[in-house]
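The structure follows.
Note that one protein chain of the assembly has been removed; the remaining protein chains are unaltered in position.
The block that comes next holds subunit A.
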Amino acid sequence: MKLSLNKVVNGCRLGKIKNLGKTGDRTMDIPGCLLYTKTGSAPHLTHHTLHKIHGVPAMAQLTLSSLAEHHEVLAEYKEGVGKFIGMPESLLYCSLHDPVSPCPAGYVTNKSVSVWGVGGRVEMTASKFMAIQQALQPDWFQCLSDGEATCDETTSIKRARKSVDRSLLFLDNCLKLQEESEVLQKSMIIGVIEGGDVMEERLRSARETAKRPVGGFLLDGFQGTPTTLETRLHLLSSVTAELPEHKPRLICGVSQPDEVLECIERGVDLFESFFPYQATERGCALTFSFDYQPNPEETLLQQNGTQEEVKYVDQTKKSKTTSCNQEMTSFEINLKEKKPSGKH
C-alpha cells in the first residue's frame, strides 16, 4: 500500500492510495468514503441494485458487531468474508462497531472488548479478535481498542489514560499475533487513536501508535452530537499533526456533509457513509447542492432553516433503531410530507 499526496491545501489532503487489495492493483482516492454495510450488505439493496448507482466506493465497511457471531461459519467457509457476502471484488475494512447503533458502554476490560450482535454480546480477547479477523480476511481492520473514554458526559483524565494504555496493549498483542499468522499477512491493521477529550492523552496516543507498524490510523471518540464535534475539532487538528503524512487517517462516527468537510480541513482522509442510511430511515431524501459557503450570515440562515425543518420530523412512526432518533438535517427533504420542505 502506498499513499501519494498530490497536494495539501488549507490542511486538506488530496491524493491516492495505491497498491491496495489482495492482488495489489486497486486504488482509492482521498478524501474518500467507505460503503456502509449491515451484515455484509448495503442496507436494503441487492448487489444488482447497488451497482446501478454510479460511484460506489471501492472500499466497503464491514462491522464486527454484525459479523463476529458468525465467525465459525466464516472459518468453515475458509474463503474470506468478501466472497461470502458476494463482494469478492470489493476492498474491505472491518470496524469494531456499527456507527449507527451505539453499543452499551462498560464492557471493556484490560483483556477484552465486547460487540453486540443479534444473538447478544460477543466478548473478544486479542486472540479471539485475531482469530475472527483470520476468518474474515479483510484488507484493513480496526485494531481492538477501548473507545469508551468519551462515553460519559465528562471524561476523567484517568479514564482517558486508561483508554490509551489499553488500546496500545491491544495493538501490540494484535501485531504480535499477526506476525504468527500467514493468512493475516495480507491484511493491514489500523491503529486506533484514543484519549477522550484530554489533549495530553490524545497526543500520547497519536505518538505512541505512530511508532507501531500500523497501516493507517482511526480517529476514535470524535463522534457524538454536532456540538460535540465542534468542540473536538481543535483536538482533531492537534492529533493529525502528530501522524505521519504517508499513512491514511480514518475517522468513525462522522458522516454528515458539513462535518466531513470540517474534518477534511483538519487532515482526515477517509469517512464512513452511514448518513444516507439514516436519512432513508426517516423517510427523507438527500437534496443539497455541493456549494459550501462557510460565511457567517449564510451559516446563520442555514441554522435557522434547520430549526424550522426539525419540526417536520415524522413523529408517528418510532423505529426501534437509534438511527431514527436523529433529527432531520438541512441536507434532506421529508418525502412523507404533502409538499416536502427543504432548502431546495
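Quick note on the criterion: contacts are C-beta pairs under 8 Å (C-beta built on N, C-alpha and C of every residue); 3 or more make two chains touch, one makes a residue touch a chain; residues count from 1.
One rule holds for everything that comes next: contacts and distances are computed from a predicted model.
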One chain isn't displayed here; going by UniProt, is it "Queuine tRNA-ribosyltransferase catalytic subunit 1", "Myotubularin", "ATP synthase subunit f, mitochondrial-like" or "Dynein intermediate chain 2, axonemal"?
-> "Queuine tRNA-ribosyltransferase catalytic subunit 1"
Of A:Ser4, A:Asn19, A:Thr46 or A:Ser181, which residue touches the hidden chain?
-> A:Thr46
Check the options A:Ile85, A:Leu219 or A:Cys284 and report the residue that touches the missing chain.
-> A:Ile85
Could I get the residues of subunit A that touch the absent chain, sorted low to high?
-> 38-49, 52, 66, 70, 73, 76-77, 84-86, 118, 321
